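I'd like to ask you about the structure that follows.
One protein chain is absent from this view; the other protein chains keep their places.
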Amino acid sequence: MRYADTDQMGIVYNGVYFVYFEIGRTELLRECGLPYAEIERQGLMLPVLESHAVYKSPALYDDLLEIHTTFENVVKPTIRLDYKVFKNDVFVSEGYTIHSFLKAETRRPVRPPRIFHETIASYIEAKRSQ
Amino acid sequence: MRYADTDQMGIVYNGVYFVYFEIGRTELLRECGLPYAEIERQGLMLPVLESHAVYKSPALYDDLLEIHTTFENVVKPTIRLDYKVFKNDVFVSEGYTIHSFLKAETRRPVRPPRIFHETIASYIEAKRSQ
Amino acid sequence: MRYADTDQMGIVYNGVYFVYFEIGRTELLRECGLPYAEIERQGLMLPVLESHAVYKSPALYDDLLEIHTTFENVVKPTIRLDYKVFKNDVFVSEGYTIHSFLKAETRRPVRPPRIFHETIASYIEAKRSQ
Partner (left out) sequence: MRYADTDQMGIVYNGVYFVYFEIGRTELLRECGLPYAEIERQGLMLPVLESHAVYKSPALYDDLLEIHTTFENVVKPTIRLDYKVFKNDVFVSEGYTIHSFLKAETRRPVRPPRIFHETIASYIEAKRSQ
């Protein structure tokens, strides 16, 4: 990854993984046809309520990382995404983030729009059966 | 906090809290008389094995935050630090990090030096009884 | 400075200095009685048009840095701030940023409010004559 992401231990700084998780989340949403920029244009926001990372093996400068993002399809007011980060076959990190849906205007929680659950679920279902 | 720490929701970006936790950790170690820079000079490193944050209330640009760091005094190969972040009386975030001790030269785990546990424990004990 | 600010050369990453300049800017504005958060509340923004840094001596983890910010008091549509960063007596970095004033609503440039120039100028004048 980027030189800027490393620290003086010569490895990627622990807090940077949450940016990698964001990249995984962004890609998943884009691939489902629900890009996050579009979600914001519709007046919604998806702030993070909770985040967690486990560091298995250090990522180094210029490593090419792959981020696998999955979605917990349970109907509830919050949504959870899980991430696994790999460097070739090496398991680098795993973690999750939990998000609420907010109406941007009022900054108050709203239910995730039904289309949201359905679209991600059917996308992940389609991928699994490939 | 810094403008650089905010994102376009107008709040501090979720990954930045792990930098705040680092600041809390650094301060605790310095106050105990075990500054992290000194730990590294002695050939040890304290990489993060696991990190967790819960976001209670958003922090905004220019907010003055206070970070309370505590130490779990259990003798085991890893150490755990807990953080609570406040903005005046508002509870902004809490979280923890779990660290191992590595020998910098070999990057292999070593037992936390006894002095480490003792110093932090007696510091926290002293503070509690104030 | 923060561990997060370092890179694998073991020094503060070049891009991080622009965050230090931001800190210097924020402090200057606050001391003048014109905190940036207040400028934004009045519907104005101060985006950066140009930025420059010269790196004289590396800053390391846990270094205590001092940032001296000065203001170029010339009446024109943009404003320029100059920064010098020191570590004790060691000259670490210098640089500048040039900003325009934008009306937040329209994102169009406006003249710097007169009070802005006057307040900073008289603050710096007062400091110089101390």
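Read from first to last, the chains carry the letters A, B and C; within each, the first residue is number 1.
Criterion: contacts are C-beta pairs under 8 Å (C-beta built on N, C-alpha and C of every residue); 3 or more make two chains touch, one makes a residue touch a chain.
Values in this document were obtained by computation on a predicted structure and should not be read as measured data.
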Quiz item: In the intact complex, which of the presented chains make contact with the chain not displayed?
Solution: A, B, C
Practice problem: Spell out the interface residues on chain A facing the chain that's missing from view. | Solution: 2-4, 18-19, 22-23, 26, 35-37, 61-62
Quiz prompt | Positions on chain C where the hidden chain makes contact | solution = 9, 11, 14-19, 22, 45, 47-55, 58, 97
Exercise. With the missing chain put back, which residues of chain B would touch it? List them for me.
Key: 3-4, 6-11, 13, 15, 61
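Keep in mind that, in the parts below, only the chains that are shown with their structure count from here on.
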Quiz item: Could you state the distance in Å from the CA-based centre of chain A to that of chain C?
Solution: 34
Practice problem: Could you grab the centroid distance between chain B and chain C? Build each centroid from C-alpha atoms only and quote it in angstrom. | Solution: 29
Quiz item: Where in chain C do residues touch two or more other chains at once?
Solution: 3-4, 61
